[in-house]
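Report on the following structure.
With one protein chain removed, the remaining protein chains of the complex are shown where they sit.
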Amino acid sequence: MTTLTLAKALNAGLRRALAGDDKVVLMGEDIGTLGGVFRVTDGLKAEFGAHRVVDTPLSEAGILGTAVGLAYRGFRPVVEIQFDGFIYPGFDQIVAQVAKLHYRSRGNVRMPLTIRVPFGGGIGAAEHHSESPEAYFAHTAGLRVVACSDPADAYVMIQQAIAGDDPVLFFEPKRRYHVRGDVDETASLADARPLGVASLVASGSDVTLVTYGALVQTARDAAIAAAEDGVSIEVIDLRSLAPVDYPTVEASVRRTGRLVIAHEAGQQGGVGAELAASITERCFEFLEAAPVRVTGHDIPYPPAKLERHHLPDLDRILDGVDRALGRPNSLSGVEA
Amino acid sequence: MTTLTLAKALNAGLRRALAGDDKVVLMGEDIGTLGGVFRVTDGLKAEFGAHRVVDTPLSEAGILGTAVGLAYRGFRPVVEIQFDGFIYPGFDQIVAQVAKLHYRSRGNVRMPLTIRVPFGGGIGAAEHHSESPEAYFAHTAGLRVVACSDPADAYVMIQQAIAGDDPVLFFEPKRRYHVRGDVDETASLADARPLGVASLVASGSDVTLVTYGALVQTARDAAIAAAEDGVSIEVIDLRSLAPVDYPTVEASVRRTGRLVIAHEAGQQGGVGAELAASITERCFEFLEAAPVRVTGHDIPYPPAKLERHHLPDLDRILDGVDRALGRPNSLSGVEA
Amino acid sequence: MTPSDRDATGLLTRPDQFVQLVTPGGERRHDAEYDPWVADVDSTALGRLYRDMAIVRRLDTEATALQRQGELGLWPPLAGQEAAQIGSARALRDDDFVFTSYREHGVAWCRGVGPAELLTVWRGSAASGWNPYERGMAVPQIIIGAQALHATGYAMGLAWEGSDAASVAYFGDGATSEGDVNEALVFAASFDAPVVFFCQNNQWAISEPVGLQSKQPLARRADGFGMPGIRVDGNDVLAVLAATRVALDRARRGGGPTFIEAVTYRIGPHTTADDPKRYRTDDELVEWGTRDPLTRVLALLAASGVDTDALEGEVADEAGRAAAELRTAVTTIPDPEPMSVFDHVYAEPNSHLARQRDHYARYLAMFDDADQTPASTSAAATQAEGGAR
Partner (left out) sequence: MTPSDRDATGLLTRPDQFVQLVTPGGERRHDAEYDPWVADVDSTALGRLYRDMAIVRRLDTEATALQRQGELGLWPPLAGQEAAQIGSARALRDDDFVFTSYREHGVAWCRGVGPAELLTVWRGSAASGWNPYERGMAVPQIIIGAQALHATGYAMGLAWEGSDAASVAYFGDGATSEGDVNEALVFAASFDAPVVFFCQNNQWAISEPVGLQSKQPLARRADGFGMPGIRVDGNDVLAVLAATRVALDRARRGGGPTFIEAVTYRIGPHTTADDPKRYRTDDELVEWGTRDPLTRVLALLAASGVDTDALEGEVADEAGRAAAELRTAVTTIPDPEPMSVFDHVYAEPNSHLARQRDHYARYLAMFDDADQTPASTSAAATQAEGGAR
């Protein structure tokens, strides 16, 4: 076991992927000499050379479109989008090409791209640097969408994403890049939890709290705070947003009868909407209350001084838990 | 009253908007001399000139980005995206600019764009010509998203969209362009149903069926077919997908206790997910069954000869109704 | 530059404004720079180029007819662009790789794409018709310009592998306005990618004349991006072959990308769904008729003593056989199985799609099973519609 930050764990995972398969190439803006604005690719260009860790011209469509061509040629490109809000100029290449080429070519052409996206807010940044665009991709057939939440998972998941033959949107919780955790750098991928499987991070019996990315830690904290108050929260880190590991979530909701979903992205059409709808379809008879969503507002990401009024935090998650439990004073008691 | 096709009704609405406000400009590929590949803008360039009905270079980001600049200057651009699947190269301008500039400028800059998108399948077309991308925009704060379903609505709604000060994604059900209906060309916009209000197109008591665009007609047909079988379906044409007119949907679901949502877009994260989640939140105590979604599969839009196995049709909608009713032989009886 | 240098569609097409080795009348023009690149093209070789062009023209006509007869959903005719496509594609090696748009049936012909493979996608029977790796040709691209980046990335990969193969991106004049094409030029130059950008300027992007996309000959775009641009008479198969060879040779030798503008003309409609009478004049068609890519080759062959009547006859027979094959092939394309709608969305198992697939299979099974009829309401509907499935 080594203790690594989440950023360093990703770096270690990328290093292992580069070392293990010379068709793996990293591409992005400022990822080479600079090592990425978050230093996730630090040292990799020096180690593997400029044809493996490629500083590209400043164009997201360009990066993604050339990555498609490289995949056509048998490469496994790992693309870094510098910040969440800069992915949209490359949206067409992702949605109309990366997602569809395996289908379009009837399985002849594989698109094993990994598209790394530092996502989410809470870092006091300027506009476009704190967004949570995951729902766009979860709605796009042909893509897989995952989010890591701690160093151990980050290390394994990035390697799994790269090794897999489907394109993966890989969301990294940027405000947790510097959080440390134990990482087993010797572990084999084969033994690891598969990429599509959720993880139960805290057991509980009153309510199921599902989240991913940076909010997993907040959810853990919420479970601890609620326990003091006699409320037992089961926390699930979704890890895979498309496809969702429904068996895990369902099993929990069948026991608790109550579901709270938290994410930073806006509510309208967010990942939580699908989760609430699907769990209601699958567990209607078991639900004692409507699934509750605790999300960012449906607004453009606000200026830094307002972001704490946008992002779900411990209090808002606990308020959501109260609503799911139908407890007094919670918003659930208020007629909308 | 005049009898017009949906395409002609849009043409008439656009003509009235152009005539009524000289800041209204139409922009797009092939909309001028050709009158659009669906002839929706037929004759308008001849009538209003090349500076009001503008054939642009072949670039969606270019069209949308210059439309933003025109809006900055006080124009009201009406942009045509030739087919649904060609909107993605312009996605960044829509999501990061059109949607956010009013917020970013603290209300100083208005973005009264109308972005017309012929959408949906069922026309036997090639790839990218039959998609339903509405959920991407419904998830994007700052945008309004509407879909018309018949000539009368098309005529009024396009004018309302243009007259409004917020950006509107205006989805046109392309496979119904040639369907005729009565249009009152003398009606005043002020008296018309507001853009954000849903319409009850068939009353019923057993189940609420919500849809929009081309499937509204299929839903009407379903209500008729079901009636013969003694099942009473209430059909709601959503018209506005963001924001959704929840009071109308809620009132219906409180009466019927059952909800079926149909759309052509994929299920995962589609507009139906939000609708199911929101109605469950709002009407949990009234629901007798989980809301049922009847949608396209979560696949890239398939080749023409397979599209009937992708699109919800009368049978699939009725199967959904059966599932909502918990009737025998329906899929709801099958353990997943 | 006077307005008279510009043709009806606004762009320069005077012979001295592009590389031309054979005039419309069939005269061989000498060009010190490009002649050496086609020194090997004797009458026999030229006859083969003629044959290619005549066959693809015939196949194109046949496919248009098949569309009119309801056998195809859509067809984008290449008529008029035979020289641009054959001249460029015949410059390729097998291990080169091409990324095209939707109109490059002539390129597909040269890459060995079979008749059923060619028509599959236009019949709407499957998402694509051939395995790209068997033909050295990507499946067609409908998003305008997107493939230019794919070709560039592929070429970057070739260079990194140390291969001397090259890739070619085919796109139209309209495509040059899309960000993707311009970004492809940026990336290709930056990485010295062995890619040839082959722009068929056929004067129109559906109803929009090329003058709306650019006031400058498109080949002039190249220099500013740091690569050579060649403007070639796209109706002169020899000139196109020479220009493409120059570009490929540069790519193979590590010299990086080249941009070729082949000035040509789309004689037919944009697709079978288009009505070009709405946006262009007959005069224009007449004018471009005088610059036909096939007649000039016949004239040149005749002048060099070839019995062109015999050649024409032979090739016409061969083209007729190819067309008959195409007509037969279209009916052999299998209709897809309903459940195949779920195939190949992912390369690996996907739990969500598997479940959706299962549901749909069970749903379909309801209609098969005589005992277990579909749920009552849907049964009613099925009856009402006469059992749609």
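Read from first to last, the chains carry the letters A, B and C; within each, the first residue is number 1.
Following the convention adopted for this analysis, contacts are C-beta pairs under 8 Å (C-beta built on N, C-alpha and C of every residue); 3 or more make two chains touch, one makes a residue touch a chain.
No experiment lies behind these values; they were computed from the predicted model shown.
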| item | value |
| --- | --- |
| Chains in view touching the one left out | A, B, C |
| Residue, one of A:Leu6, A:Ala198 or A:Leu318, that touches the chain absent here | A:Leu318 |
| Per the touch definition above, residue among C:Pro24, C:Pro132, C:Gly179 or C:Pro336 touching the missing chain | C:Gly179 |
| Contact residue for the chain not shown (choose from B:Asp42, B:Asp150 or B:Asp245) | B:Asp245 |
| Residues in chain C touching the chain absent from view | 176-180, 182-183, 186, 189-190, 212-216, 220-226, 229 |
| Footprint left on chain B by the chain that the document does not show | 25, 51, 56-57, 59, 61-62, 64-75, 89, 92-93, 96-97, 102-110, 112, 141-142, 144, 164-166, 196, 242-246 |
| Absent chain, residues of chain A that touch it | 29-30, 32-35, 37, 55-59, 61-62, 85-86, 88-89, 124-129, 222, 225-226, 228-229, 231, 267-268, 297-300, 302-306, 309-310, 313-316, 318-319, 321-322, 327-331, 334, 336 |
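The criterion applied here is as follows: only the chains that are shown with their structure count from here on.
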| item | value |
| --- | --- |
| Innermost chain, where centres are averages of C-alpha coordinates | B |
| Centre-to-centre distance between chain C and chain A (centres being mean Cα positions), rounded to whole Å | 40 |
| Centre-to-centre distance between chain C and chain B (centres being mean Cα positions), rounded to whole Å | 34 |
| Gap in Å, rounded to a whole number, between the CA centres of chain B and chain A | 30 |
| Junction residues of chain B, two or more chains touched | 61, 85, 88-89, 127-128, 268, 297-300, 336 |
| Junction residues of chain C - those touching two or more other chains | 126-127, 143, 179-180, 345, 352-353 |
